[in-house]
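Every protein chain of the complex appears in place save one, which is left out.
Presenting chain A:
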Amino acid sequence: MSSSEIPGDLKFLKSHEWARVEDNGLIRVGISNHAQEQLGDLVYVELPEIGASVQAGTGAATVESVKAASDIYSPVSGEVVEVNEILGDKPETINEDAYGEGWLFVVKASDRAELDELLNADDYAELIEHEDD
């Protein structure tokens, strides 16, 4: 995949989660297109409860594909204020649109400085290109 296919406004964890700062300051979280390709068809998504507190770099959700279950880390610490209910019935939305309709949850960040720790789109593109070697 070339970096041009990764939306430039996203920031990434090395473990393939993305974070997008919304206009209202909230952080929307999902997994990368590369991650959904690696996982294969998703069949079940376990989302956090609204109001749950999450820690940067620790498990906040689980996605299960036909192949395996994977923990999804939150890129930032804070409180979960919204989850993507569509995924309950249509987990394949992640396969179809990982950077858009396939988002997982929204966090009200408690420490916005954590965003600076994340990879930008170019660095992430380089990481996954290297991974494919």
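Rule of thumb we're sticking to: a contact is a pair of C-beta atoms (placed from the backbone, for glycine too) under 8 Å apart; a residue touches a chain by one contact, two chains touch by 3 or more; residues count from 1.
Following the convention adopted for this analysis, contacts and distances are computed from a predicted model.
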item: Candidate names "Aminomethyltransferase", "HypC/HybG/HupF family hydrogenase formation chaperone", "ABC transporter permease" or "Xanthine dehydrogenase family protein molybdopterin-binding subunit"; UniProt protein name, chain not shown; value: "Aminomethyltransferase"
item: Identified contact with the non-displayed chain, of A:E5, A:D41, A:D111 or A:E126; value: A:D41
item: Residues of chain A in contact with the chain not shown; value: 40-41, 43-44, 46, 62, 64, 66-69, 88, 95
